[in-house]
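Take this structure first; my questions come after.
Rather than the whole complex, this shows some of its chains in their spots.
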Amino acid sequence: RAGEAPALVACASSMRFAMEELASAFRASSGGEMRIAYGSSGNFARQIMQGAPFELFVAADSIYAGRIAEAGLALDAGKAYAQGRLALFVPKGSPLKPDASLSDLGKAIADGRLKRFAIASPEHAPYGQAAREALESAGLWDKIGPYLVLGENVAQAAQFASAGSAQGGIIAYSLALAPDMARRGNFVLLPGGSHRPLRHLAVLTRRAGATARAFYDFLTTEPARAIMARHGFGSPQGAD
Amino acid sequence: MADKGLHVRLNQQRPIPLDAVLDCGPGEMLALVGPSGAGKSTVLRCIAGLHSPQGGRITCNGAVWYDGAGGVNFPAWRRSAGMVFQSYALFPHMTAEGNVKAALGHLPAPERSARAQALLRQVNLSGLERRYPAELSGGQQQRVAVARALAREPAVLLLDEPFSAVDRSTRQKLYRELAELRKELRIPVLLVTHDLDEAALLADRLCLLHHGRTLQSGTPQEVMTRPASVEAARLVDVRNIFTGRIAGHDSARRVTILEWNRYRLETPYQPRIAAGTSVAWAIPTANVLLHRRDRPSRGEQENPVAGRVSEFVVLGDSASVAVDVEGIADTPLFMTIALHAAQRNRIAIGEQVHVSLLAEAIYIMPGEVSGGAPDTAASGTEGKNEEDDAGPAG
Amino acid sequence: MDWPALALSLRLGIFTVLLLFPIGIAAARALAWRRFRGKGLAEALITLPLVLPPTVLGFYLLVAFGGNSPLGHAFEALFGHTLVFSFSGLLVASVIVNLPFAIQPMQRAFEAIPADVREAAACSGMTPLEVLMRIELPLAWPGIVTGMALTFAHTLGEFGVVLMVGGSIPGETRTLAIAIYDRVQDFDNGAAATMSALLLAISLFALAITYVLSGRIGRRHG
């Protein structure tokens, strides 16, 4: 496929580390070149609707890709290529324990150890919605309200959780694995059953060329899944 | 139309009332004289194109620069008028030389520097070419402004009190340069000044402006010795202005008799003024002769008048003396005499003196004066001045 | 280090300044000296880009210039590519966003030129163009430099609008500010810090030079 114009891919920025590896693996296996733009899924969705020249949209959730498809701009309904996981992140020096059952979080609310707790905005960020579900399953949602600070997206929630001004936060597991985050605190993967699955959808637009189509197919291959697993994403199976 | 020189007619009610007619031939210098606030700067601004009057007409060498009726109104930069602003208005970011060069756009670039330096030399500023306006004294700034106005080789030169900040000896030099220049350039020059000596010295003609209105034009000599009205007389600094009544004419002795309170003054024969007319009259301060204490002299028979000294001010070589004339209320008679004469005659405040009003120097202004009893002075100067300033405001 | 992004940012900054220089001067002079109805409104409208959150402004621009808008159609018909998601689109957006930064200081500078100095220039026989070049621009220069420096610096740092209308396409619309933001979002603080430092160094250098130079000009007529 060398010589063909590189495919223009819009990719959610939370997928960046995984994406870079996927792209080089793809180049090694097929020789296909790609130009990748990173940004927020919402923006890309709007831009594609306004005629942005992207061939493939790799979103970090299922809503925005779905909108593209609904608007008739996609070649198909899109397909899930990964599943997001949540982690409880506790920065260094925080009185909170990284406890997957969130029971220490409940105690911290009760005994006043908790002052601020960061999640992504549950109104429009998928990870925020999931974090809310996890807190609800732990029976903490009603009590934690006054302590919440909301990130615009999950990456920002992670900033808040790690900067030391909050005692912890529920963020994407993939972000918690980032080396810079890992150094700033401890984290624990929350059980997948505590929230609805966070399906990540990719969708081909009507501008898609051969390279984009090939990469779209590559996303669901075994080597791709392995790379994604290493970056903290679950398998999309059972999600469809 | 294709007439040489500058012809100006301006009419305006607001914001500054104007009703002015001026003419200035090529090579002629016209002095525009009037009290502070008379509208002198405004007239120059109209000519330069910096202010558009409501109506009137301005032509220069046949070209119409402004015509209120015809809708012609050339912008300032196309009028070719060199102007010295009362506020100098130097370009603050340019040196003295730069300021002058800025007005030398008509010369090829390589010649400008030499020309600018020559102009600055003419105004006595050699050595200060590199200074910025903020680094020059007031008089030096003013001279840069003069050099800049000359630089343009304008079709008319408009000078708004161009020497007000310059000392006398530098001024003498600038007078000479200006005279030279006028000979060379043969353009109309308008000089605004409040210095009547300057006007007399420099100008070919003089125009009096008051409340925006041109009162009188003529040679400086004419205007200053024969003002057309009390108003004009006051503007040319005639201090002895009085009212009287024509008593009659003596055709034999060729004199006209003027009744001034108890005095009957002989004046030059003017049979055309009807006897009984109330008139305003004036006499120059230099033509009031002091009678010597020691011995009588030549002029003593001429219109003798007695009074008491009420003011005595020494001015260099001469002295100004005010005399309260017996029978004349309010306004004193002023005279200028040589200082040594004053001392010889022991002039001092309160002393009784006798003076003669030289008959040939008494000047009767044209036109009847209304009101005013024949013995009063033609209304005081002070109260009037305040109105002068407030006038154009109303 | 994302060199293409840096190059793109510099290119955008320089082009914005070049475009806003004449536009800003024309607008600032008109606002400074002309009296016209609705002048207050015009001044307020110019300030508008400051009021709207950049992302919201970007959203409106995206809709206005987008492939579905008449404007976007016209542009695409003329130039063969969309206005949004291209350098031209960024440039247009950047010029609009920077209007207040450029015009306001220039306007104040023109207002501060004494009337009699401009009049004297006309009486020296300078054409309006010469007056502009030799009197007005030099005297207004500190204000003009302020406007241009604010514009350049702000363009380098502009983020919201570019994000919305640019699409972050590498080499085309992905500016340094966006690259830095991406890094921060990714917790790649090292890279973000490097790029920020470079951005700062360039801007500081450019600003310090302009201020020193314009200060030198300004000092002459202190």
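Letters A, B and C mark the chains as written, and numbering starts fresh at 1 in each.
The rule we apply is simple: contacts are C-beta pairs under 8 Å (C-beta built on N, C-alpha and C of every residue); 3 or more make two chains touch, one makes a residue touch a chain.
Keep in mind that what you see is a predicted model, and the values were worked out from it rather than measured.
A.B. asks: Could you write the composition of the whole complex as a label formula, given that just one representative of each chain kind is shown?
C.D. replies: A x1, B x2, C x2
To be clear about the criterion, only the chains that are shown with their structure count from here on.
A.B. asks: Select the category (line, ring, star, complete, other) that matches the graph of chains linked by touching.
C.D. replies: line
A.B. asks: Taking all protein C-alpha atoms shown, work out their mean, then name the chain whose own C-alpha mean is nearest to it.
C.D. replies: Centre-most chain by C-alpha means: C.
A.B. asks: Whole-Å distance, chain A centre to chain B centre, using C-alpha means?
C.D. replies: Roughly 91 Å separates the two chain centres.
A.B. asks: State, to the nearest whole Å, the distance from the C-alpha centre of chain B to the C-alpha centre of chain C.
C.D. replies: 57
A.B. asks: Report the residues of chain B in contact with chain C in the complex, numbered from low to high.
C.D. replies: 48-50, 75-77, 80-83, 85, 87, 89-93, 102-103, 105-106, 132-134, 148-149, 151-152, 154
A.B. asks: Considering the complex alone, what residue numbers of chain A touch chain C?
C.D. replies: Interface residues on the chain A side: 8, 10, 13-14, 16-17, 35-39, 43-44, 46-47, 50-54, 153, 155-156, 158-159, 175, 178-181.
A.B. asks: In their shared complex, at which residues does chain C touch chain A?
C.D. replies: Residues 59, 62-63, 66-68, 72, 82, 84-85, 163-164, 167-171, 174, 182, 184-190.
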